[in-house]
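Before anything else, here's the structure in question.
Missing here: one protein chain of the complex. Every other protein chain is in place.
Just so it is clear, A, B and C label the chains in written order, and each chain counts residues from 1 on its own.
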């Protein structure tokens, strides 16, 4: 480990953090999925009354930028802890998903509209 | 990069994927935060009627395991795309958060109850 | 019961519906709150890639209008079932909340910006 934090290492630190505090009984997959969705909603809350244009400038205000960064960290923390208790490799899951999406949304006929909209 | 997918590389592939399909106008921070929370809820949906014990065995069924893995990928995909448009480094954000949490929940008096419960 | 359905009567029908199917063990407050949030996210999903203007015209398309109406019903159904198991009167709760909000957001200095934004 040099300067940049590594995903697997952060995941281990989160597991050790929870274990040292005896939080494992609370960290069922069901509870961690709920906690993840609660943190994702705290991100949504920051944007809920903003216009699309205002939402694009949200990092200009230091206080809001800190809040956004903090909620991003919370979402990632619960996602990694959920993956840990489930034995899911998040990077492998995402790589597989991107490959499936490349088949599902092929380039030629993609148009300029999100096909899932 | 050899065998294991790398977070930054997956983030770049997601950005290229969206750009190639002209999806950037849809990918405002506000919309991506909403999409992230919708995917997190799809994870919750898998667990919503399960007991804590059933939720711990969710990966035993191959169909459910695939569904869980797929939703984990979707959550991570939108989180990385949100970070990309906001200029947030998710790993640095999480490392900073873990450090703050180590101060906020010090070990000696932690007890066996989640203090934020 | 004359022509318009009544909230308390719908709440009773939902309770009878769940009881007749032996669903009460699944209908803990925790599970019903999760189910409510999952349905709320299904509403959000309909709007997630739309501009504010497009979102205002969502009922013009009969298929989307049906989907919106169906998700509204699901949210209300879980909210009423949650209130039932908790013994909360939703109309009294809302009336009390409106009164608190009238004190919290007094008219004179309200300005033209949502103060909670």
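Throughout what follows, a contact is a pair of C-beta atoms (placed from the backbone, for glycine too) under 8 Å apart; a residue touches a chain by one contact, two chains touch by 3 or more.
Quick caveat: nothing in here was measured; it's all calculated off a predicted structure.
> Of the chains that are displayed, which are in contact with the missing one across the whole complex?
Among the chains that are shown, those touched by the missing chain are A, B, C.
> Since one chain has been left out of the picture, which residues of chain B touch it in the full complex?
Looking at chain B, the ones touching the missing chain are residues 34, 37, 41, 49-52, 114, 116-117.
> State which residues belonging to chain C touch the missing partner chain.
Chain C touches the missing chain through residues 4-7, 10, 13-14, 17, 20-23, 26, 28-31, 33-34, 36-37, 40-41, 43-44, 46-47, 50, 52, 55-56, 58-59, 68-70, 72-77, 79-80, 82-83, 85-88, 90-98, 101-102, 105, 107, 110-112, 114, 117.
> What chain A residues would touch the chain not displayed?
So the residues of chain A touching the unseen chain are 26, 31, 34-35, 37-38, 40-42, 44-45, 47-49.
In this text, only the chains that are shown with their structure count from here on.
> Note the rotational component of the Cα superposition from chain A to chain B, reported as an angle of 0 to 180 degrees in steps of 5.
That rotation is 180 degrees, given to the nearest 5.
> Centre to centre, by mean C-alpha position, how many angstrom separate chain A and chain C?
About 27 Å separates the centre of chain A from that of chain C.
> Between chain A and chain B, what's the gap in Å when you average each chain's C-alpha atoms?
So the centre of chain A lies 2 Å away from the centre of chain B.
> Which residue numbers or ranges of chain B touch two or more of the other chains?
26, 31, 34, 37, 40-41, 44, 47, in rising order.
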